[in-house]
Structure formats: C-alpha cells, structure tokens
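For this depiction, one protein chain was excluded, whereas all remaining protein chains were kept in their positions.
Labels A, B and C are assigned to the chains in the order they are written; within every chain, residues are numbered from 1.
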Amino acid sequence: MATVAILGASGYSGQETLDRVLRHPDLDVAALGSDSLAGETAAALDLRLNGSLPRFVRNEDALAAGADLVFLCLDNERAAAIEPPADTIVVDLSGAHRLADPELARVWYAVAPGAWSYGLPELYAPEGNLIANPGCYATAALLALAPLAEAIDPGTVVVDAKSGVSGAGRELKASSHAGFVLENLSPYAVGAHRHAPEIAQQLGFAVCFVPHLLPVRRGLLATCYVHTNEDARALLEDAYAGSDVVRVLSEGTTPELARVQGTDAAEIGVFQDGSTGTTIVVCALDNLGKGAAGQAVQNANLALGLDETAGLRLAGVLV
Amino acid sequence: MATVAILGASGYSGQETLDRVLRHPDLDVAALGSDSLAGETAAALDLRLNGSLPRFVRNEDALAAGADLVFLCLDNERAAAIEPPADTIVVDLSGAHRLADPELARVWYAVAPGAWSYGLPELYAPEGNLIANPGCYATAALLALAPLAEAIDPGTVVVDAKSGVSGAGRELKASSHAGFVLENLSPYAVGAHRHAPEIAQQLGFAVCFVPHLLPVRRGLLATCYVHTNEDARALLEDAYAGSDVVRVLSEGTTPELARVQGTDAAEIGVFQDGSTGTTIVVCALDNLGKGAAGQAVQNANLALGLDETAGLRLAGVLV
Amino acid sequence: MATVAILGASGYSGQETLDRVLRHPDLDVAALGSDSLAGETAAALDLRLNGSLPRFVRNEDALAAGADLVFLCLDNERAAAIEPPADTIVVDLSGAHRLADPELARVWYAVAPGAWSYGLPELYAPEGNLIANPGCYATAALLALAPLAEAIDPGTVVVDAKSGVSGAGRELKASSHAGFVLENLSPYAVGAHRHAPEIAQQLGFAVCFVPHLLPVRRGLLATCYVHTNEDARALLEDAYAGSDVVRVLSEGTTPELARVQGTDAAEIGVFQDGSTGTTIVVCALDNLGKGAAGQAVQNANLALGLDETAGLRLAGVLV
Partner (left out) sequence: MATVAILGASGYSGQETLDRVLRHPDLDVAALGSDSLAGETAAALDLRLNGSLPRFVRNEDALAAGADLVFLCLDNERAAAIEPPADTIVVDLSGAHRLADPELARVWYAVAPGAWSYGLPELYAPEGNLIANPGCYATAALLALAPLAEAIDPGTVVVDAKSGVSGAGRELKASSHAGFVLENLSPYAVGAHRHAPEIAQQLGFAVCFVPHLLPVRRGLLATCYVHTNEDARALLEDAYAGSDVVRVLSEGTTPELARVQGTDAAEIGVFQDGSTGTTIVVCALDNLGKGAAGQAVQNANLALGLDETAGLRLAGVLV
C-alpha cells in the first residue's frame, strides 16, 4: 500500500480525489490537508466520510506527513509555493506547473517552470516524480485534437467548449452565484483563457479556444472544428484503441454530458460537415473526473507502477 | 386596427405570437386557430388569457375568418399546405417557405418555393404580402455574420450554436424529455440541420453550423468564428446603429442568455483571439422572441406600415 | 409625477423595483442609491438601463435627494439605521420594520419597532407614510391563510414553502453557489426562520413554517395544510374577488411557478384531501415580484393615491 496526502482536500478537486483514493485498492490516506478545516473530522467535509479517516491538518503538515504520494488540490498560487519533498510523487491538479515555457509560465501563472512533466496518460505519459495534471478544457481539447495534430491545418482550428459550474471551483464569486448561472449561458475569458497556451504547448500550434459557462453542476463538452485531408475517425480510433478511459463513439452517435457525469471516462464523436468540408470532433468528459481527479489518480497509478485505472470511476449512474 | 388570425395558436410560437398581438396597440385578434383545442376557450391554453378572447376554432376556419393578417405557427408540413388568401398579409413562422432554391426546398422541406420574401428586418426587409419568418438559429447567425459577409474568408466560418429546449417545440419527443435535457448538453443534427442551407442562402456561402441542446427553457446563443481583415466591430455597429432590437455590446461585454430571455431583443458581442487572429462574434437572443414571435410581429408591422417595434418585448425582467 | 429614490438599487429587489418604476406612468427616478456603484452610470447595473438615467449616488445622498417616495432595498441592518425624511413615503423592502412587538423585533432583527404599518394590500392596507413591505414567504402564506384565519384550527397549520435562489439575495454565500443549488433541494432554517413570527403576527397564531431552497432562479410556492369546517374555496374566492393581482384558480387547476415567474401576480389553488379531511391551499408567486418589488410598488401606489397596479407586471412571458 502506498500512502497518500491530499492538500486542499476540501475543494471540489480535493474531494473528488479523496473519493478515488478511498475506492483505490492500493492507496491509503495518510493525511488530509485543509487550512480552513484543520482540526475538524473528515465528516465536516462530507457526511459519507466515515469516522476512521484522519482529521484534517494544515496543508503544510499534510505535506510533511511523509506520504509516498501527494496530490496538490490547491489554487495556482499556493500550489506554486509548494516545495516538493524528496522521493515523493507529487501530482499537481492546479495550473501552476503546466506551462514549460518560462515566459508563458510567468505571464499566465506568475511562476517559474520547474522539472514537472505534463501527464495526460493516453497522449503524454508522465515522467519522473513531479507531474502536472492537465486542465479540464485542455484535456478535452487535446483528446480531440492531438491525434490529428499533424493532419490538420493549424490556422483555422476552433475549440468551442462548454463547462458546468464546478469547473470554477468552490470559491464564492459572482459568476458562480446560482442567480447568475441558472437558465443562463455565456462565453467568458474570450481570447484570454489560461488553457489556451496549454493546448498550444502540447499541440505545437495555437487554436482559437472559447469557453462557455453552462447551467449544470458538472460536465464539460468541447466541440472542435478542423480541416484535414485524412481520416480523422481512423486516427482517433487508432489513438484510443484499447483504452478503458477514452471511447470513440460509433458513427452517428453523439457525445453527451449526462453519460460521463460522475465518471472518469471521456467520449469522442466524429462528424463531417459536407457543405464546408469541416471535420467536427466532440469530446465530453466530467471536468472533475477525467478533467481533474480521475486523471490525477491515473497519473499517480502510472508513476507508482499500479494498474492505470485502479480507483477510477469508469461506469456512471445509468439515468 | 388590423385584424389578426393565428393558426397553430397553442404551440410555443403561437402562444408567444398571441402575447405580442395582445400587447399591440394596433392589432385585434379575429381568430385563434388550433385543431387540438378547437371549441375550447382561450383559457384552456393559458390562465392569463381573459374571457373576452374568441374560442379556438379549427385552423382552416381561422384562415377563412378574413383577417387582415395571418400568422402561421404550424409545423413545416401543415404550413406548406396552406393556400394564402388573397389580399392578406401572411407571416409563416415555420420553415416551409424560407428556401428559395427549388432543389433545396424539396430536399429539406419537401415543398416547392412560392412567392415568399425572407423577412429579417435589420438585414432583409420583407416585401409583398407573403413573408417567411427566419429560423431562430439562422436569425442569430445572420445577425452576427451578414454585416461581415463581404469581409470574411468564407471557407472557414464556424457557427457553434446552443439553444434552450423550447426551440424544439411543444411536441413530445425523447430529446425534449426532462430526464434527457436536465444536467445534460449534446450537439445534434451535426452537419445536417435545416438552418444551415438557410444561412447559406442569405450569406451567399456555406458555413459550418453545429447546434447544441441546452438545459434551459428558452434562449439561444451562437458563437461565430471568422477570419477577416476588416474591423468587424465597426461593421456591426454600423449595421445596427439606431436599432431598438439589436444592440452591439461595448468592448469586453459578453452576451448572456439571461439578459435576452423573454424579450424580442438580440445582443451581439465582438472579440478578437490574438493567438490565431480569429474574430469571434457572439449573438444571444430568445429563440421564441427575436427567433420567432417577436420577429414575426416585427415583419408584420413593416408589412402593415406600422411602427416596427409595436407590440414587441424589448425590455425583459431584470433578474 | 412623483419623484422616487431607490436605496440599494443594485441588489435583486432594488433592480426589480427600478424596473417597475421605469414602467410606471406616474413615477420619475430622482436618485439611484448604491454604495458599491456610486459614481457609475446605470448601465453598470444593467445594459438595458438607458443613458438618460441618473448616475448612482451613495445611499445617504439618495435619501437626501428630496424624493417624494423612497424605496429601501437594503439589508435589514442598514434599513434599520435609516432616518426617514419628514413628509416622505418610505417603503422598506427589508425585514427591519415588519415586526411590531418590541421583543420579537429585538430577537429577530435587533431593532426597535417604529411607526411603520404592514402593507399587504389585499389583506392589510398600508397606513401613513412608513410602510413595511412583507417578506416573500410571509406574503405567500398570508395570501393562502389569512382569509381562513378564523375558520381553521390554529394548532395544526403547516406551511411547507419552496423558493428559488434569488430569494437569498445577490450576496455571495455558500448556499447560493450554483454548485450547491443545481440539481439539489434542501430545507433550511427549519423551525428558525424570521418569516415565521411575521406570519404569526398577522394571523394571530403561530404556524409550522419550513422553507426549502429550489434549483430555480426565481419563484416561490407555499403549500399550506389546514383543518377547517368551512368552505375554504368560498372564503378565498371572496377575499380576492375583483383583485387583478391574486387569482384563485378554478377547481382542479394547480398553481405553477412558471406561470407567475417574472410577474407581480399570485395564484392560489384549493384542494381537499379526502382521507384525512385536510384542506390544502397552495400559493405561487414570484419572490421578487409580489414577494418584493411588485408589492412595494403596489403599496406605494396606495400611499400616493394612484392606481393600485400602475407599473406592475401582471402578465408574464407565456412559455
């Protein structure tokens, strides 16, 4: 059994990571860090957390607990300030360590990049002990586009993405107030979202990325538009053949948020627009699952040499 | 006072058209047609319809009532079968008379085009007595794109649109069941939606159009991606200067569904993606307002020589 | 024309009150108070507010502007601190002046009651210049129960109420976060809500009142359970005969949130449970309409001697 510390366990991604760890046959919780809940029992976070879990400690104490594996479920600034312990696998769910280019890292996250590898297992295997977990939007865009990267015209790629409100975290802000979110839809950060340089870094070219806030609790769908002369479906089916996490849907079947909510799986649909020759690749995933906690545990499994999907939620509730 | 007959008054667009007619200072209801509610009082449709309204009659009787103005709020097939009375202004809210090309009209609607003019007042003034009211998606896409049509590269235009469930009408179908719609999002009719040829007909070139079903009751938002060397904002502000219906938002302000729900107004936002040089034009409107009933009444006002916005809902509920 | 100042114009109830004032033929905006938006144009609040409106000023300046009529759309504490100007009609939409009993006023609002009258026009006509506008839950419960008060067994009255999230205001709090509200339902403040003593004060006896938070933006429905030997329907129809605001639905017709959303109307349904002899009275209204701004303007109209429903929204959007 490997021991685990979760820093920032009381946020959305922290809770979801804890859920996967509790389901995991080979992981044991060593410490739950939360500066706001330090001293309280785990039931303060969630009634379903049984009495045997350790009490919350401060994040610095969780980091110092000597766990084999540390999940950073902190905001960008606090994650950037963490000094990773030696000989420890650290998976950072924040954005702080995703951009390798010093200038981009400075502009978008005000950090200096370190020796972190970008881990999106189906496309970019994590290497070493320090793993930057991808952003939720970037995960969906990359799953849809990376297998096509060499076959598409880079100048005209559009990623129109839509995400549920949990993607913005548990923090209180006007744009997460239910009075704003319900029965509403709006694009945000148009032309200025931090996941855009992350997508560009991995693809090797920029895409036009526009996120929208959906009136749903969780789930993310990216509709990607490309021009290619190759068989996009074949390239994607090839890329994810044998994957238990990413499934390419058969012709005519459409990805749906509801089908991936609460799971760590992703769905990809491929369509052709006859009138303009555009290929449309749609990826649906749960922003807190494959877009955060599920992928973080998947990365940790690879780093620990465990079964890649241990602990993951791969089949959701049916209705 | 002009007299009005509404055929199909019990559907969503019929009800909304009736609402605008009831608010209108110069229109009087002559007949409410509904094959399913024939013989019943208007209160059978809506408790707010007061007792003084005529009872529902069959659609054929409403058509024969001799009204000055007839709104067709029928499905495509039944609208196509209507024989317009002489000397009557007819506004067809269905798709049956939108496509002028005989082959396209046959393929998409199984009809032969007649002498109908396409009326989208800010862009295409209705002419004559027979007016085809645009589709909701087409209205949003055209408001965003038509003023730019000569300035953009036609090969790479993407229209990613999202609509509330009322866009699919009151008919019972699996994709309008709340168990499917709630907490969900999915694209549909990808590469095969009837509003695509309508948009192409008006712009003069095809665009890649993908609609998505939102978990909201009403409202539609189209995010349009174009490449242009001209100042898109200036072209759009110019096109809608002085309009009481369409407003181009100031720089940095984002269109929102909630702000146009229940109104006949449309909002347009213009953004620039620096990394790819893409211009993003976002249009929000209510699919039942500017996307249907509001525009129908606007067209009727022009045909009757009345104030263009009489009867329209131009300011919505604030929250 | 009477002149109006709105204090707290940027909150939900302030915005909605402004909307009714803008629609009102006999009211003119003199000052819009908002400490947070002072100095900004009205468009900072809402794009639909046209350029001719005055800029926001600080609330104290709005109060000192010498308007004939002042709406207090402030929180309880700030409303309690207001010194009403002489010869001015003041309608307080907060709870600060609703409870007349000094001990209750102290316990629930930490205020001393002044010479304020409780104005719920269909039941309790406002008197004098200082009018306490009822709470949204209290309005629904009282509309359902007050006409029956002398005919029911006071010991067993239950008011099970459900409200949309805007009832909790625009303030940022965990229970208004969309991640909590969406796809959720929970009772809150069980046995401890401030509207309970308000209901008791007006009825003359306590009821068991339990509110629940609904995943909707606006609207409130109260299901009230009573035992009576009299004809509840007749009593209610009698009480609201001739009202343009409150309508008692015919037998078998059920109140619905959707039908009153965005309006200042209320709907009442009356039902009988044969197996237990319980009478069920259901009242639906919009918490921001009849439950706040609509009623405030109704009260102001009465105090000014104007048409009671001037400026009100009495027919909503149809779908």
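FYI, a contact is a pair of C-beta atoms (placed from the backbone, for glycine too) under 8 Å apart; a residue touches a chain by one contact, two chains touch by 3 or more.
What you are looking at is a predicted structure, and each value in this text was computed from that prediction instead of being measured.
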| item | value |
| --- | --- |
| Contact partner of the left-out chain, one of C:S36, C:T156, C:N229 or C:S250 | C:T156 |
| Hidden partner chain, touching residue among C:G8, C:P84, C:P147 or C:G219 | C:G219 |
| Chain A residues that touch the omitted chain in the full complex | 12, 15-16, 18-19, 22, 46-48, 166, 182-183, 217-218, 247, 249, 253, 258-259, 261-262, 267, 288, 313, 315-319 |
| Absent-chain interface as seen on chain B, which is shown | 12, 165-166, 170, 172-174, 176-183, 215-217 |
| Residues belonging to chain C that touch the chain removed from view | 155-158, 160, 162, 179-180, 183-188, 190-191, 196-197, 200, 206-210, 212, 214-217, 219, 221, 223, 225, 227, 254-258, 261, 269, 271-276, 278, 280, 282, 284, 319 |
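Here is the rule we use: only the chains that are shown with their structure count from here on.
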| item | value |
| --- | --- |
| Numbering shared by both copies at the chain C-chain B contact, with half separating same from different | same |
| Turn needed to bring chain A onto chain C - CA fit, degrees, nearest 5 | 180 |
| Centroid distance [mean C-alpha coordinates] between chain B and chain A, Å | 38 |
| Chain A and chain C: spacing of chain centres that average the CA atoms, whole Å | 44 |
| CA centroid of chain B to CA centroid of chain C, Å | 35 |
| Interface hub residues of chain C, defined as touching at least two other chains | 12, 166, 182-183, 217 |
